[in-house]
Structures are given as C-alpha cells and as structure tokens.
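With one protein chain held back, the other chains of the complex are shown just where they sit.
After this line comes subunit A, so read on.
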Amino acid sequence: MTALQEPTSLQFDCESGNYHTFCPISCVAWLYQKIEDSFFLVIGTKTCGYFLQNAMGVMIFAEPRYAMAELEEGDISAQLKDYEELKRLCLQIKRDRNPSVIVWIGTCTTEIIKMDLEGLAPQLESEIGIPIVTARANGLDYAFTQGEDTVLAAMAHKCPKNVKVESEKEERNAIHKLLNFGRKKEDIKQEESEYKEHPPLVLFGSLPDPVVTNLTLELKKQGIKIDGWLPAKRYTELPVIDEGYYVSGVNPFLSRTATTLMRRRKCKLIGAPFPIGPDGTRAWIEKICSVFNIEPQGLEEREAKIWESLEDYIKLIRGKSVFFMGDNLLEISLARFLIRCGMTCPEIGIPYMDKRYQKAELDFLEKTCKEMGVPVPKIVEKPDNYNQIQRIYELKPDLVITGMAHANPLEARGINTKWSVEFTFAQIHGFTNARDILELATRPLRRNNNLKELGWEKLVKEEAKI
C-alpha cells in the first residue's frame, strides 16, 4: 500500500466493484420534489419498492408523487401484456394526480426481461395524452446519483427546440399560471440591460431552488444570463435548447446528460470545475466568463472573503486526513475542496470516473495538491469495500466519508466518519453554501471533540486476528 515515491500526477486504479452505494432509482426522491408537476413510476419489484421506502424514510408518508409498478410473476413470464398493464396504471395515475409528465424508471428487472419501455412510451403517450419520459436508472449499469443523469439525459430530448414553441408552452402553462395566481414570483427579475452580450447558456443538474437562485445571481453579477435550467421547476417549463447553445453542468455525475446535449442537441459544453466550495465556484464562473470573453469582476475578493469566514471550521481540519470510500460521484470535487482547506487525502474512491466530463475538475485537483504541497490522492474507481477497510485500518485517517452501512461499525472502532449521502441532499453549491459542506465535514470531529475526555473511543472488543 505504501507508495514507492511521492506521486505528482493522479493515479487511477480500478478494483472489484464490491462496494456499497444506493440504487440509482433513489433519484426519484429528490427529482419528484424538484419537478413539481411530475410523477415518477418505478417499474420494478418489491426489492426496489422496499429500498425506496426505507432509504427515503419519512418522505414516503407525504403522499409522494412516485409509486412502484410492482411486477408480478405474470409480468415476468410475459403472461400479462406490458402495454396493457402500463396503460392501466398510467390511467390511474392520470385520474388521481393528473401530472404533466410521467417518468418511467426502468430497473434491473425490466432490463433483464427486456421490457421495451422506450418503444412502449411514445405509443402510450399519444393514447393517454401525457408525455412519458423513460430513464433506465438501474443497478446493473449505474450507481446512486447517476440515476439523475439518466433522467436528465432522457429529458434533454424533450426540451423544446426553438423560440416559436414559447407561446405554445405559455398556453400549456395557462392553468398552472392561474393556480399560481397571487403567489410570489420567486424567479429573479431579469432586466436585459444588465447582461452582457453572449450566446444562450443553459445549465443542467437538479439543485434545490434556493441554490438555483443563488448561482443565477452569482452569474448575473458577471453579466451572464442563464437562459434556462435542466430540469426546471415544472416539466412544462423545460428550457429551449437549440443548436449552438452553450451548456454547463453543475454536478460531477452528469456525463450522459452532457453527452446527450452535445451529440443530440448540438450544444457546446463548457467543461469547468464544479461550483462546490468557494474555489470551485470561482473556477466555474471564471471558466464560463472566459468562454464568453468576459472579464470576471471581483471574484478574487469574493473568494477570499468566503475563506476568511470559514476559518473557524478550517482550523478543525487543517493538517488532518480524509478518506473517501466512494458512493455518489461528488468525491473528486469534495476532496479538492477539502485539500484546499488544508486536509490531506490518501484515497478517493468513486463509483465511476468520466475523465473527459470531469477533466477540468481533475486538473484543478492536481493543481490544488501542488499548490497546497500535499501528495495527490489515489483515485480508486469501482472500489472494493473490504480492501478499503483494510487500508483504513492501516492508514488511520482522521475522517472517513462513507455510506451508512459502514459508518456505525467504523465509529465503534474509533474512526470518525461522515455519512456521505448527506452531501447529496445538503446544499453544497456556490460561495454561500461552502459553510454547509464544512458544517457536515467537521461535525464528527466536533462531536468527538466534545466526547474525547470520556475515554470510550473503541466500543468493540478486539477482534481475534486469524
């Protein structure tokens, strides 16, 4: 495990893929909240349903706009006709909820029995009069957050083409407008004059609305106008995407969406580090500015100010080490930010590494390591959790960022852990939210600082070595 020499460029490794992560169908839990007029139908088995029910905890009780189309033995053996079955369920959904779009989530089972969801959707769509988006977010191919990627890639196809559609969209939206009458308009008023001349820019990646507002304002300060966001708050408000538009991703796990936008919608991708941490946010804005030939204003000061305000957190972690077991693809950006905060990072586990989509982020990580004078981390794709735990015992990192399956057992062995899924649900983008990342990352250290006088760090009996 010991490195022969201090590596200076990133090393990539690939292990067995025996690791713990969430199933990608979990994306419905945040996407149905983001896209307010959607309904997510997961076509799978009891196993999928039980996962959603347990992983999403209490959310299930708030009458969610998602449900299982639970496959039964007759569906598997093709005694029942897929089309008729789906039609029956979708009509029921239409009657009970009347959504503007139904998103079908294909699962492992639909893959194995080769249910042709993409083929059935257009036919059913025209029969019941509700758009159907098909995403194959299954555990055979993808991990956790990649589920969102498959949904957004499918939605990219549904984005309207040219401005003419705008009026039609308006019409479709009339009823919602009526319903929303009197509600405060949350979108920021965009006065054309405040913006510089640049080609249309569409951002992709699902973020909570406050973060959307925040990033929009951040770009507005540079005179950059965001023409749309994939996904928007409502399916009926999907942005226009035309040939030649510029697009930029806000999350590291959106490589399929990026590919789709480039290849199928003929967009130009701005490859930038992701706006996670003040360093990432600044680099992200600077890259967009440079593409549009805009001189960024006041970014350096803004970043410095944020760093200053983070000092109380940073002093808790400076000089400490962090180990990412890897399960949600945010790892590279988070590691880069934490290294900038003064941590060292021996290993970044990650489910899947798209070196092209994440190129700017990887370069930025390398640069950050050089500037901070720390060795570059080893990036382990498809990690093997068993091996990782042996390495953790050996390296004794100060903080392990890991899934819930390993968190309690590691804590019981005196190792500080942060549950990784929280980074997916917390607001971590932009300048303003840098604090939230550190709030999460330092929480175990702060808690254990409070308890350290008690002398009960190791709470398991020494295991017999065989």
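By definition in this document, a residue touches a chain if its C-beta (ideal position, glycine included) is under 8 Å from a C-beta of that chain, and two chains touch if they have at least 3 such contacts; residues count from 1.
One rule holds for everything that comes next: contacts and distances are computed from a predicted model.
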The hidden chain: which UniProt name fits, "3-methyl-2-oxobutanoate dehydrogenase (2-methylpropanoyl-transferring)", "Electron transfer flavoprotein subunit alpha", "Light-independent protochlorophyllide reductase subunit B" or "Na+/H+ antiporter subunit A"? "Light-independent protochlorophyllide reductase subunit B"
Specify the residue from the set A:Leu10, A:Ala55, A:Ile314 or A:Ala360 that touches the hidden chain. A:Ala55
Answer key for A:Glu73, A:Glu197, A:Glu308 or A:Glu453 versus the chain not shown reads A:Glu73
Among A:Cys14, A:Leu140 or A:Ala304, the residue in touch with the chain that has been omitted: A:Leu140
Quick one: say which of A:Met262, A:Ala405 or A:Leu451 touches the chain that got left out. A:Ala405
Contact residues on subunit A toward the hidden chain run 17-25, 43, 45-47, 49-51, 53-55, 57-58, 60-61, 64, 67-73, 75-76, 80, 85-86, 88-89, 92-93, 108-109, 111-113, 138-144, 386, 389, 403-409, 412, 459-460, 466
